[in-house]
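Heads up, this is only part of the complex; the chains shown haven't been moved.
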Amino acid sequence: MSVAATTVTIIAERMLQSQITRMLDETGATGYTVVEGSGKGHHLTRTHERPSIVRDFDIVRIEFVMLDGDHAREIAQQIADDFFVDYSGIIYITRAEVLRADRF
Amino acid sequence: MDALLSLLSSFANQLQSPTLAFLIGGMLLAACGSKLAIPDAVYRFIIFMLLMKVGLNGGIEIRNADLAQLALPAVFAVVIGCVAVLLGLVTLGKLPNVKREDALATSGLFGAVSASTLAAAMVALDEAEITYEAWAPALYPFMDIPALILAIVLAKLAGKGKSGSKQNQLTAKQIIVDSLRSSALSALLLGMLIGFVVQPVELYEGFYELLFRGFLSILMLIMGMEAWSRLSELRQVAQWFAAYAALAPIVHGLIAFGLGYIAHITVGFSPGGVIILSIIAASNSDISGPPTLRAGIPSANPSAYIAASTSVGTPIAIAVCIPLFIALAEVVFPA
């Protein structure tokens, strides 16, 4: 029942969220899920507990699942090239299997 | 001598306002490691309420105002915003261990305007029973936007061709649009529009004005907590940022006070208006500024400019500049 698939997880600043999801739409990802959080890397410690009107510095975790692993990798690479030269963020890729593969 | 004495006593008087007590109380809490936290949603709602109140009030009263008088102070506001940025570049920017981009972003933030500080100033003027032109709060964008644009444009000229990425493309027009779309300016302008068009006096007095001071006290508490808790970030960047953040508000405020005085003499700008202009100049942007600068100067370190502004600039603007410029006005413009 389950089919091999690839999941890509992008962790980025919230200000990039709309640009990244627009790119996902354009490059053919069939869907994505976004979760908000905080984090620490080489720059600011970000935390969404603190009151802040500037939500743009929060961290978002965007993940998308695709059956076509090569395509997923291409999209991931393009996001890395376009956004993560100037801005914070990481991308990682894992293998998975999906149920109801017709949905993807 | 007498003038100085009366300045000092008037200043000391201002220091006892609840506004300030809550600001300092917030710092105290954070310094003691208190776990008290005002929820983020409440913070954002309070900002909305304050700006809507300021906007509605301006809009309701602007009908009787002579808008032609706005011209000179507005021009001065633009000038102050730009001078602040240039001043930051040739002072902070020349110091050792300070990157040019970081200096530009920081002085952009200090050239721009804080709505919270403006609200605190309005309450202080109310308490001191000093009136001002209804349109005075509308000077805000005239200083805010030019400062942000100038900082970003100067950073781009410097960084030309350095980064090939898609993002680094903010044009002046986009910066203006971004600023006007920010939650702070949108609420202020919408409030003005609604106030002007439907004159909702009852709603204004029975709700927005009713809750204004209380919400401001909570906002001050939050800003105090924020100020303290960002001090550790400030320590990670060159000390010059802290020094700049302590002096810039006073210097910008004094420049504005001087220009405001000229407007007072030439076009009859009110003493209260001069104070508003000075506080706007002394304040630094905490809402629309940071994300605009982050997008416009991505190579600048947000820790530097945000910490400098939140931890030092804002407390100085509220705790020192508001009482200072009210006291100064009382000396300069005798009743």
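A and B label the chains in the order they appear, each numbered from 1.
Keep in mind that, in the parts below, contacts are C-beta pairs under 8 Å (C-beta built on N, C-alpha and C of every residue); 3 or more make two chains touch, one makes a residue touch a chain.
What you see is a predicted model; the values in this text were computed from it and never measured.
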Review point. What is the full stoichiometry, given one copy per chain type is shown?
Key: A x3, B x3
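Just so we're on the same page, only the chains that are shown with their structure count from here on.
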Review point. How big is the gap, in whole Å, between where the Cα atoms of chain A centre and where those of chain B centre?
Key: 35
Revision key, fill the gap. Given the complex, residues on chain B that touch chain A span 37-40, 42-44, 47, 163-168, 183-184, 222, 226, 229, 233, 286-287, 290-291, 294-295, 298-299, 301-303, 306
**Study point:** Contact set on chain A toward chain B in their complex
**Key:** 13, 15, 19, 43-45, 48-54, 56-57, 82-83, 85-87
